[in-house]
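Of the protein chains in this complex, all but one are displayed in their positions.
Right after this comes subunit A.
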Amino acid sequence: MKKVYVDVTASFTRDGVIIPQAIRWEDDHIFYIDRVLDIRRAAAQKTGGAGIRYTCRIAGKEAYLFLEQNRWFVESNR
């Protein structure tokens, strides 16, 4: 597992909630987020760090996306 920082396109709701919409991977591949299932503060135990954890459904699979201060990262097997 490694920590991969990614570019994220997000929307900011009028209530002040940030909802990520798409992730741009290191190789410029774009993954669209179908739905955000859960938002909570959590530690990234596998790759290190802590921040706000978004549980996202991407292409039918669940994945964690972390917002650590002002940077986004994912825990990757690749």
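As a working rule, a residue touches a chain if its C-beta (ideal position, glycine included) is under 8 Å from a C-beta of that chain, and two chains touch if they have at least 3 such contacts; residues count from 1.
The rule is short, and it goes like this: contacts and distances are computed from a predicted model.
Chemist: Given that one chain of this complex has been left out, which of "Putative ABC transport system permease protein", "GntR family transcriptional regulator", "Pyridoxal 5'-phosphate synthase subunit PdxS" or "DNA polymerase IV" is its protein name according to UniProt?
Modeler: Checked against "Putative ABC transport system permease protein", "GntR family transcriptional regulator", "Pyridoxal 5'-phosphate synthase subunit PdxS" or "DNA polymerase IV": the hidden chain maps to "DNA polymerase IV".
Chemist: Out of A:Val6, A:Ile23, A:Ala44 or A:Leu67, which touches the unshown chain?
Modeler: Final answer for the missing-chain contact: A:Ala44.
Chemist: On subunit A, what residues meet the omitted chain?
Modeler: Touching the missing chain: residues 1, 40-50, 69.
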